[in-house]
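What you see is the complex with one protein chain gone and the rest in place.
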Amino acid sequence: MTKNFASDNHSGALPEMIKAIQGVNVGHVHAYGGDEYTQNSVKKFKSFFGSGVDVHFVFNGTAANVLSIKAFLKPYEAVLCAETSHLNMDECGAPEALTGCKLRLLPSADGKIKISDLDKQYIRLGDQHYSQPKMISITQPTEYGTVYTVEEMKAIGKWAKDHNMFFHVDGARFSNAAVSLGKTLKEISADVGVDVLSFGGTKNGLLMGEAVVFFNTKFAKDFKFYRKQLMQLGSKTRFVAAQFEEYFSNDLWKKTAEHSLKMAKLLRSQLSEIPKVEITQKTESNAVFAKFPKEWVKPLKDKYFFYVWDENTFEVRLMTTFDTTEEQVMDFTNTARELSKK
Amino acid sequence: MTKNFASDNHSGALPEMIKAIQGVNVGHVHAYGGDEYTQNSVKKFKSFFGSGVDVHFVFNGTAANVLSIKAFLKPYEAVLCAETSHLNMDECGAPEALTGCKLRLLPSADGKIKISDLDKQYIRLGDQHYSQPKMISITQPTEYGTVYTVEEMKAIGKWAKDHNMFFHVDGARFSNAAVSLGKTLKEISADVGVDVLSFGGTKNGLLMGEAVVFFNTKFAKDFKFYRKQLMQLGSKTRFVAAQFEEYFSNDLWKKTAEHSLKMAKLLRSQLSEIPKVEITQKTESNAVFAKFPKEWVKPLKDKYFFYVWDENTFEVRLMTTFDTTEEQVMDFTNTARELSKK
Amino acid sequence: MTKNFASDNHSGALPEMIKAIQGVNVGHVHAYGGDEYTQNSVKKFKSFFGSGVDVHFVFNGTAANVLSIKAFLKPYEAVLCAETSHLNMDECGAPEALTGCKLRLLPSADGKIKISDLDKQYIRLGDQHYSQPKMISITQPTEYGTVYTVEEMKAIGKWAKDHNMFFHVDGARFSNAAVSLGKTLKEISADVGVDVLSFGGTKNGLLMGEAVVFFNTKFAKDFKFYRKQLMQLGSKTRFVAAQFEEYFSNDLWKKTAEHSLKMAKLLRSQLSEIPKVEITQKTESNAVFAKFPKEWVKPLKDKYFFYVWDENTFEVRLMTTFDTTEEQVMDFTNTARELSKK
Partner (left out) sequence: MTKNFASDNHSGALPEMIKAIQGVNVGHVHAYGGDEYTQNSVKKFKSFFGSGVDVHFVFNGTAANVLSIKAFLKPYEAVLCAETSHLNMDECGAPEALTGCKLRLLPSADGKIKISDLDKQYIRLGDQHYSQPKMISITQPTEYGTVYTVEEMKAIGKWAKDHNMFFHVDGARFSNAAVSLGKTLKEISADVGVDVLSFGGTKNGLLMGEAVVFFNTKFAKDFKFYRKQLMQLGSKTRFVAAQFEEYFSNDLWKKTAEHSLKMAKLLRSQLSEIPKVEITQKTESNAVFAKFPKEWVKPLKDKYFFYVWDENTFEVRLMTTFDTTEEQVMDFTNTARELSKK
């Protein structure tokens, strides 16, 4: 299939990743993270997130999220999150099934949550009939491509602390948020009071692999057991570790994020000039949400596959990735332009 | 670290695997198994296991085992398996925690189970206080490197059918069993009545990746949901699929198994000539179990790392892999020989 | 404590229940439901709900609800229910933790759900990332004391069937709904397409005990194992069975429901005459929801304890029970009347 706008996991891997894997494919090393490559990779994480963090690799994003909850909460506690969150919409009930915790959903039109809605969910403390609110989970950037500002994250971090709750960030595309905000990774995690971060690799050009980054390391101590029991312990860890090490070398993480962000902005600006196209969300990371006439969907999708996000409103989601090209964007939008003239 | 005898997952990946990954790293394709590479890989499986099988990829061996149980059993049912099985000894309670099922353990000195012990566990049917026996799980080759004969597998398969139970095989090193027995993969799975097989990739030279192969496909229909909920759905599936396709091409699966088996036999024959060395298990796959004087452990381990299997008896396990060399075997056994002369 | 308006489980047991228990306290009988008393009690259920039902006793209402889900759904399926439901608000996450299923919440102002909201949740069928909608659960009467009409129940039952979903009713106070509607128990369960009913005993005058009534008995066959594994199998079953048998004898179930309904209507009519009192929900069963000035709460509560339902709006819930007296209602409302004059 040609390149498309479907998802950042329709793309393959950065060529650098293949090289990284090849580079560590020498001799025997300890399995299950006991190897030097893993240790080196963790060091890289520390240089970006702060020397105090604990880092653990897992296979996919659902696992990073679920294990973050597992590490901090007891089964009778609850996570407050947006009704639009990946946790709630795309993990087939894994969070509840594997932690026993309840998700309490906050309304959201743009993927973000509001402090005032957190307040409303801070209820029935000590009441044994009610799952006790204990963690806030946000997605940064959100599922709608919007990005919390540093101030918004700080406010949530402060609210969490003030209410004795933990702060989790689902950062499947976290690098994109940092680049979009012009901040370091640390400035939008450790520095705003995040306790634990699901840091994505797969959607950013790795073959596979995610990291759980603990800032509140007290809760990391049992993690290896939880990870094993939830079947997320890989044996040949070096192959994931090496990819992350490469990703954090030579500004690769930043360059790829910058590129996909640039492509998204181009896509947006081109689309916004086309009659009958309505942009429905801010474009702050690598996603453009838009509505256009229903009859455009098929011809456009045939050319560059993408997903209809809401089957009732025919809102579509267009994702750019590290390998989206300007030509692709122009070709796609030109096709839309042609359709608008019919 | 130099090569060692610790485990087949201390080794890296077959060079062919890196090439396979590189080969499919082109353009965008559907994620989550909806791509052509995955379909081609599944075709390869069908050519080896029979055209009727259903095949699903997961991340690791624990997951392949647990999801096999999940697909067939209800939470109040039980799996009969050897007390020495990986399921029981090395999965940190994942089988019970994630399926609700109970493991009922059969005694085993060599990793195998006996029909007479199955008979003893076939009790209390219909008794609501007792987890109902419903699946037999064996490891082939076993954790002790022994291999069930075709007749032994057939007998278990028949017993399972006669007692209305399912037959699961943990085949983390299944290729080694086939090669050891001089049989095709189908002859020791479909043809002996296996319902579902955990077919290992990681321990045989893949970077990572295992397959769950359903022969009794009726129970495969919900598998995709169970896999997702148990967090074993990878998005860029092509990178695992391509490795399996390569593994099944040009007899690679067979050649690598033959090699590690040959190295194990050499290791065994060399060791058995050395005074004070006692070989403790048959060498039917790529593991040699042996006892030697306690004071040999450190010097030998320093040279070629391996694991002490039983800390009370000082029995050790020596694993060979696709990249074990004759020189390595000779050097190791020569060192042992020297020690025996002191 | 004197009688109050807090909850139907603040009341004790009907005197008939003590007698029933005493009556079966003779000799030895089989435990775990294998006794004649249990069989007789089940026969009573059949005479009220239809001869084809399967009936199983459990300890409490949460268990009746959770086991109803467990019997019908797989862990990757979802229950559609009102956001106000007991399932969602008062079971400390038990439904999700013990079944793995997700609750998908429908908005509700009066405790009821709407067909149009069911339609909106009937999405993403076959999508492995999304818990598949498979059961509708309503509470009858609702947590707000409102009662679905027979037509409303029928419409939900039909929608369920049309969409290949199951229909569960949380009937902790089901008798009250039947009496309120002037219908038999069967007319608002079997006859409207209910698959499984949590039929309450505790809130209607039993010491303890609930029944799970299966109309779709195909899914009852594993129930005894699920009940045991979820720790709801009582040994001396006769003591629960005898209570239900008594409850269904001499119209006791009907008389007690009629009484508490009558008391609720009296309470409502008295309250509605008092200035500054706002009745906030229909009074169709044994609950009256109302708002009155915040400063009335303490003096009224001191006299007759009750619960503030919504701490933001100061809406209160007043429950009547089988032993609420006219004097109590008049005394309470007179106190309110006095307060209104200050």
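Every chain is named by a letter (A, B and C) in the order it is written, and numbering of its residues begins at 1.
Note that in this section contacts are C-beta pairs under 8 Å (C-beta built on N, C-alpha and C of every residue); 3 or more make two chains touch, one makes a residue touch a chain.
Only a predicted model underlies this, so the values are computations on that prediction, with no experimental measurement involved.
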item: Touching residue (missing chain; options C:A63, C:V147 or C:A160); value: C:A63
item: Hidden-chain contact residue, picked from the options B:T38, B:S108 or B:Q128; value: B:Q128
item: Positions on subunit A contacted by the hidden chain, ascending; value: 32, 74-76, 100, 128-129, 132, 222, 224-229, 233
item: Touch list for subunit B against the chain that is not drawn; value: 75-76, 78, 89-93, 96-97, 100-102, 105, 120, 123, 128-131, 311-312
item: Contacts of subunit C with the absent chain, listed as residue ranges; value: 1-4, 6-7, 9-13, 15, 18, 21-22, 24-31, 35, 59-60, 62-63, 66, 91-94, 97-98, 202-203, 207-208, 225, 228-236, 238-239, 305
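Keep this in mind: only the chains that are shown with their structure count from here on.
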item: Euclidean distance of C-alpha centroids - subunit A vs subunit B, Å; value: 34
item: CA centroid of subunit B to CA centroid of subunit C, Å; value: 51
item: Centre distance in Å when subunit A and subunit C are each reduced to the mean of their C-alpha atoms; value: 42
item: Where subunit A touches two or more other chains at once, by residue number; value: 91-93, 97
